[in-house]
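Can you read through this structure? Questions will come right after.
For this view, one protein chain was removed and the others were kept in their places.
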Amino acid sequence: MNWDSWEAFWAMGGYGLYVWGSFGVTLLCIAGEVWLLRRHRLQTWQRLKRMKAWEPQ
Amino acid sequence: MLKFLFTVIRRDVLLAARRRGDWLTAQFFFVMVVSMFPLGVGPEPTMLRTIGPGVVWVAALLASLLSLGRLFADDYRDGTLEQMLLCPYPNTLLALGKAIAHWIINGIPLLLIAPVLGIQFNLPPEALLILVLSLAIGTPILSLLGSIGAALTLGLRGGGVLVTLLILPLYVPALIFGAGAVEGVISGTGAEAHLSLLGAFLMMSLLLAPWVSAMALKVSVE
Partner (left out) sequence: MNLYYYASPSTFYPLAGKLIPWFAALALALTVAGLYISFFVAPTDFQQGEGYRIIFIHVPAAWMSMFIYVVMAFWSAIGLAWNTRLSFVMARALAPTGAMFTFVALWTGAFWGKPMWGAWWVWDARLTSELILFFLYVGVMALQAAIDDPRRSDRAGALLNLVGVINVPIIYFSVKWWNTLHQGSSVSLTRAPSMAHIMLWGMLIMALAAWMYAIAVALVRARSLILERERQTDWVGALLEAKS
């Protein structure tokens, strides 16, 4: 194991801001992309359903 | 075939000559952009000498991009472009002719104005010479690559800004070698390598760009 304690883990030998700033933003980007993707998919379904409902029978 | 090429070039140059306002605007834009920089960064001579080549080159890029919007758009709007594409001559030749005409109308004036602007930035005479030489090799590249952008964005809403967004990254090698050549002369390391690479880039553009432009025209027009 590399770390003596949780505090040492978060501090990252003084580089905490940079390391967690990097990993954190990456996580945000991935979460953002997945969320946007789900939203796009839901919106597509809803739009298609609406268009089908409007179709003249 | 050569006759077709000359006809295309002659037509565009004639049309531009009859509407002098358009290309004059691009040239004034060039002058004004270059003049903005000393106002922004200060008139200190050695610093101006350092940034001079880069500034003139970037302004040349932007002035070229400004005039690209009209390359195909006018002909597209009145249907002439479709007719030209239907001609029994290869579309590549049409794209090449248009790019050459663009260079004659917009590139050559840049070459004539650039030394004057170089003087504003305190460039020594040999640097001015290389500046004009690098632009002479570089501006055809701008016209050739720019024709691809103009063809892709034919008739779109985004207009001029979109072409800029698409083509500026592709201009980067020309900018680096072109401005680098002038800096090489100023710093004494020589401009040969830069100019050779610039020339190679021109050759590549000459071979590939008209062909890609023609494809882009077909995509945009049909």
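We just call them A and B in the order they show up, numbering each chain from 1.
FYI, contacts are C-beta pairs under 8 Å (C-beta built on N, C-alpha and C of every residue); 3 or more make two chains touch, one makes a residue touch a chain.
Just so it is clear, the model here is predicted, and its values are computed rather than measured.
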item	value
Chain not shown: contacting residue from B:Gly97, B:Gly118 or B:Gly180	B:Gly180
Touch criterion as defined above, residue of B:Ala136, B:Leu166, B:Val182 or B:Leu202 at the omitted chain	B:Leu166
Touching residues on chain A - with respect to the absent chain	1-3, 9, 12-15, 18-19, 21-23, 25-26, 29-30, 33-34, 37, 40-41, 44-45, 48-49, 51-52
For chain B, residues in touch with the removed chain	148, 152-153, 156-158, 162, 165-166, 168-170, 172-173, 176-177, 180, 189, 197, 201, 204, 208, 212, 215-216, 219-220, 222
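Operating definition for what follows: only the chains that are shown with their structure count from here on.
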item	value
Distance from chain B to chain A - Cα centre to Cα centre, in angstrom	42
